[in-house]
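One structure is given below, represented as structure tokens, and several questions about it will come after.
Every protein chain except one is present and positioned as in the full complex.
Each chain gets a letter, A and B, in the order it is written, and its residues are counted from 1.
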Amino acid sequence: MASITYTNATCIYEGSDKLAVDSLNLDIQDGEFVVLVGPSGSGKSTALRMLAGLEDIDEGSIEIGGKNMVGVPSKDRDIAMVFQNYALYPNKTVAENMGFALKLRGVSAEERRKKVEEAAKILDLTEFLDRKPAKLSGGQRQRVAMGRAIVREPQVFCMDEPLSNLDAKLRVQTRTQIAALQRRLGTTTVYVTHDQVEAMTMGDRVAVLRFGKLQQFASPNELYDRPANAFVAGFIGSPAMNLVTLPVAPDGVKIGDSTLELERAELSKISEAGLSEVTFGIRPEQLELSDSDGVDVVVDLVEDLGSEAYVYTHAGTGMELVARCNPRTAPKLAESVKLRKHPDGAVHLFHPQSGERLN
Amino acid sequence: MTTPRVAEDTEKSTTVEDSAVAPKKKGRKFDAWGAVAWLVGLGFFFPVFWMVLTSFKQEGDAATSPPTLFFAPTLDQYGKVFDQGIGPAMLNSVWATGISTLLVLLLGVPAAFALSLRPVRKTQDALFFFMSTKMLPIVAAILPLYVIVSNIGLLDNIWALVILYTSMNLPIAVWMMRSFFLEVPGELLEAASLDGASLWRSVREVILPLVSPGIAATALICVIFAWNEFFFAVNLTAVNAQTMPVYLVGFIAGEGQYWAVLSAAATMAALPVILCGWFAQNKLVRGLSFGAIK
Partner (left out) sequence: MTSTSLTADTQADAREGAVAERVRKIRENQGAGVSRAEGWRRRGPLLPALIFMIVVTQIPFLFTLYYSTLSWNLVRPGSRQFVGLNNYIAVAKDSQFWRVGLNTVILIVGVVLISAFLGLLLALLLDRAFLGRGVVRTLLITPFLVTPVAAALIWKTTILDPTNGILNWVLSLVGIGPVDWIGQFPLTMVMVELIWQWTPFMMLLILAGLQSMPRDILEAGRVDGAGAFQLFRELTLPHLRRFIELGVVLGAVYLVNTFDAIYMMTQGGPGIASANLPFYIYQRAFLGFDMGQAAAMGVVVVIFTMFIASFALRLIFKSFSGKEEAA
């Protein structure tokens, strides 16, 4: 059983009065692949390192498999970690790197060799077993770092931005392989990244962190369809969701000269909160070009990605809107077009000050 | 589900040492400035060259004007030097240098390691203290040292020098080795700790192998300074424990104007350290600047 539970876990920045991680509560199931994502300084790496025992748990607790880890040193936690810069032992060969933990545990040389070769086969490292890290490419080193973790068959895998030092193409390849590997091994994994694409594609559930506080912990779909606050809404999804603060009208919100109608339930939530303005969110793919109705905008930039195109526009008052469209029918620069919401497009309403979701 | 296979890397093998500074060009150029550099280099080196040259001359060829460049070389002078009992002095120097360097490493490596870990406030102070001891003029301490040493009965005993040389070199050694320890990425220790290694084990298996070239360089620097030391040696030793520099001075008293044999003695005194220094060139700067400059 290797479920992980963070209970009000808090960590203070060394030598300062700021909280790196603030009362984090997470409930991770055995075998789950959880991604911690957020911008720099969000505390995601610190939260991971608290789990691994590399940062102190200043308040609250972290349990692994039901056992409280406060005060337990790293070497006794049975956790394997893949570091961002791989942290391979430079003076040891690949085989020795991978077998080090087993050697420390007193596993026989034969048994070690067997396990190392097994892992090497999975990761395609067999021909490199006798080389030292200095003679490997970045991608190979990354695999050795993974191999070192796999060989140990630990309770938990911790991964701290393991892909960020790889070039783009390799990153995409390795991403799928890590996910598949985890599914095969079934080990509980906590994975840190700043790249929301990685988070969305790899995680069973994703925890979004900001300034040390948890924003939302849910499946990728839920994060995408029902972000809990304006920050999550703007962070998840690329290009980002359009977020604009709009004045409230009797039957909806005013965009420019036109009014966008809202549901009855949504309107009542807005009036309950007594708001004259609301933060309105809509994803680029929920906006479409129209000839008839909608908001008047001027095209600033068109990004043609081959399979789709994104149109960056601005409305009269300087409000910027991004919409997705078909690359073959994309408008031209400086053209004046109309944007309207997809008939069943979802809208997201947030409190203009607190950012919390209203609908 | 099939076993996930990792596809071929598109990258080629690269080594870790991607220098951030411009790579050294294999300079085949031999231009005017190169020639000037050569001239200056030879000029600076000349006195040493002359010293070694003179040591192979007969006395008659040594102190002449104009100076003799071509002569029949002889090893007589070295023979004389050995006859005059350079052996014990050599041994004393080797002993004082060797043991003090060993002590410096024994005391200094753990100290440097402790100072390189997450700094507690006190460690900064300790560092400061170490450095400050190096800056006090030793002439202020020589008097009580003389009195203390003679009271304990260690006057003219090599062990007095061993202890003093250790204290002389310890600050430089600690600072140098600390800077080497700091270069070890913290992640390596973390990885070892996660792999299940105790602190002692991680130091032994991961850190020491990485730091050992630095420790070797530090040892060489200690050897250089200990061997060349004169002030303590001349004041605290007489006949039995005299080191090479003291012996050399004594030699002059006896041989006065005999330049060839003097040169031979001087060469013997200076040569071991010159060779050490040639080997440890890069690390010399580090040690001399207290590790401030890499």
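A few comments on the model shown:
By definition in this document, a contact is a pair of C-beta atoms (placed from the backbone, for glycine too) under 8 Å apart; a residue touches a chain by one contact, two chains touch by 3 or more.
Since this is a predicted model, take the numbers as computed values, not measurements.
The hidden chain makes contact, of the residues B:V94, B:L154 or B:V184, with B:V184. Considering the whole complex, the residue from A:A218, A:V295 or A:A330 that touches the absent chain is A:A218. Set against the missing chain, the residues B:M90, B:I138 or B:L208 yield one that touches it, B:I138. Residues of chain A in contact with the chain left out of this view: 10, 12, 14, 17-19, 22, 25, 58-59, 71, 205, 210-211, 213-219, 222-223, 226, 228-231, 353-357.
Although one chain is not displayed, its contacts with chain B can still be listed: residues 20-22, 24-31, 33-34, 36-38, 40-42, 44-45, 47-48, 50-51, 54, 63-67, 107-108, 110-111, 113-120, 122-123, 126, 128-148, 163-164, 166-167, 170-171, 174, 181-182, 184, 186, 189, 224, 227-228, 230-231, 234-235, 244-245, 248-249, 252, 259, 262-263, 266-267, 269-270, 273-274, 276-278, 281, 284-285, 288-290, 292-294.
One rule holds for everything that comes next: only the chains that are shown with their structure count from here on.
One inter-chain figure worth recording: chain A and chain B are separated by 53 Å, centre to centre, where each centre is the mean of the chain's CA atoms.
For chain A in complex with chain B, the touching residues are 14, 52-54, 73-77, 79-81, 83, 85, 87-91, 100-101, 104-105, 122-124, 133-140, 143, 148, 152, 167, 169-170, 173-174, 177, 180-181, 183-184. For chain B in complex with chain A, the residues that touch the partner chain are 1, 3-7, 9-17, 118, 185, 187-188, 190-198, 201, 205-206, 209-210.
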